[in-house]
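Only one protein chain is missing from this complex, and each of the others stays in its spot.
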């Protein structure tokens, strides 16, 4: 269809759906350009932070090899909890009832004792108090990405993905940040010290701008659901990503976005028509460390040097 | 472990992880009890609204057969868009590039023309203006669930799931409501008429309270990702749901919550140890209409009568 | 390519790969034409006979609604064993070690006691003796399909799929008939009474001829592996089936024939280029009874009448 809808966006005119920025003008703030000129979006589901893939992700954040991160609430909190107490290797077949009676929570073949979440609570509650205070006294407008940035600063631990995201100013988006233990804590805390607001509108502006004002973009998405759709939808705002790698075990027959082939994203303008996207049908915990080793790590010296010379 | 963490929640003491409400006290507001005494949580992913399962879901909302709904942004907006223009049946194998050139978006084997989203924009923008106005003038504190309630009122169409959710006061939660066309609109709108805040903290309080203060709960969850975890996590707040039916095509081997068997949820206290949960390994578009037909619809007369006599 | 290879087949010239029967001439023997003029090939894996789908299959054989059957060894023997002793409903999660110690074998969520196989042995051994005798004295040239025909006669039980296949002269092919308990028995028996020969060459002639000399063909294939490939390969001999329905849970990404979409079979000439084949991505135990109910059973009166008037 013809571009009938023209939207004024920060001085730019946009035609929604066939988005054509009539006049491009980079936002000055919040836009460290990646060395390659390509803004890399990395998305992953919570279980990958619970698994050993966390260390590959931490490596990428530490060396500023990705520019934007999107994950779920569990993908945030399990990283911090691992800084406070270890996750254990178990079995997929351990009985839920017996585990429950012993106070052990199962994530696939991994085990997290209840006590880890208590340590998380002890760590988090004073930070929530402080956030409420800043909101009330300084007018801080909290969003999920700002909260994650603050938590990355507070954990102050080089094992943490989000410590490095904080250090390297990599924004981390997680619009449903209340969907997990963080939400449990926020819920409890809201009865003791009410008033905290987490706004998702400012974050969608910030995420979309990362896509809109990038010279080119790439998406690396491990798993499905929210993280896959959220990165792809942001890239729709620029008529599609230039590069895309999906790693997941979803299948297309049920019509879910999780299992959709990259070609479905091309129909939406989430991936460019001339791109060569790839879907790897495999467990990311097998594939992603290999991918990182043979790409980012293999070229680490060059990539890190280019970053430094920005 | 022993209950070491005691949390004061609205006058109740809670021990986190082995949650034991020391003194139960029902919230007066926002708690129409379901006829059966069992609060039913229904969750589903976006593609099910795009598919013909929408009609089964609408039936349940219309007759107040479920008490709480959780879905994704697409699960909200596609319902409204279908009130404005039809979705078409296509093929999984249609080429993305050709569809893009024709302005047609593919969702599995379904097709949605760009023009549908333009109609959605025309419908939504004045509502967003009004929401900003109410926020500024009346101090309305918007949350995703409140916004969905308003949209259900505005659509005023008995084909809509959320029209009936509005009419029957069924809360609908979607913490990442910005992750879709609604987010696109909110993003564009924020440049024309900035200031809208969508807070996810109030919604997590509201959702969790639905679980905490229920006499008993059941979960029917179609698909995985956010909707599955969000309902299960809310039921953790009450030491687990009493009944659970999962319908999805996920597998457990990748360690994701989507593919996890109900027994994993028992380890967390998201499902009670003495429950008999069921996972159906199938495309919900095959199974759910059969399930509704043989359960809710089969007993409709009795169920509807009981609701009326509440 | 041009047809360079011309093969003389029973008086007909065939060009392999672009098979064009130069002169069509029906074999007189072994070719009851189906009422519709369409020869229906039904294939299914062993587990479907273990499950309740057996009754749907038996219904089709009883009423001569299919013309050729292909299954695996387990798909044969479990039908007979069910005539001798019942299969029980269990759970997928029952521990293998405990079951083994109790002499119970698990097939998915079904349980078969060792004793059932002893009863099968008691029934089968005298028949094997008789088969060896007939081979030696009458020169019977045994093939898997002939053996299944004999077993169907011997079981003499209207609950059996192969009793009805025998009665209605529906050939049943199972080239790897030794791959199961039947093979175990044949193996043991061969030490007591050696000499039995089961030839697979005559059966491939017989199966392929069913496809080659059919006016038109349809394939209904439940599951993957041998049964899927064997029926499709036979239909390659006639440049493809006219109709095809696949029901299975396989995925194409691993490159297996089991998960291949029907479109792959079109490239081989196993399905005609102008056909409209269907793949249902679902557990056949959910879908097949529905399919039979809404097609064969729905039109049973007409179908049975037409068969009688052959």
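Order of writing sets the chain letters: A, B and C. Residues in each chain are counted from 1.
Throughout what follows, contacts are C-beta pairs under 8 Å (C-beta built on N, C-alpha and C of every residue); 3 or more make two chains touch, one makes a residue touch a chain.
Because the structure is a prediction, the values reported are computed rather than measured.
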| item | value |
| --- | --- |
| Displayed chains contacting the withheld chain | A, B, C |
| Of C:50, C:160 or C:217, the one touching the omitted chain in the full complex | C:50 |
| Touch with the omitted chain, as defined above, among C:226, C:280 or C:303 | C:226 |
| Among C:133, C:201 or C:293, the residue in touch with the chain that has been omitted | C:201 |
| Residues of subunit C in contact with the chain not shown | 1, 4-5, 7-10, 14, 16-18, 45-47, 50-51, 72, 74, 92, 94-97, 99-101, 103-110, 113-115, 117-118, 121, 141, 144, 175-180, 183-184, 186-188, 190-192, 196-201, 203-205, 208, 223-226, 229-230, 233, 236-237, 249-260, 262-269, 271, 273, 283-285 |
| Touch list for subunit B against the chain that is not drawn | 93, 251, 253-254, 281 |
| Interface with the undisplayed chain - residues on subunit A | 93, 263, 281-283, 286-287 |
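As a working rule, only the chains that are shown with their structure count from here on.
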| item | value |
| --- | --- |
| Between subunit A and subunit B, centroid-to-centroid distance (C-alpha), Å | 22 |
| Approximate Å spacing (C-alpha centroids) for the pair subunit A, subunit C | 50 |
| Rounded Å distance, subunit B centre to subunit C centre (Cα mean) | 45 |
| Sequence positions of subunit B contacting 2 or more other chains | 263, 283 |
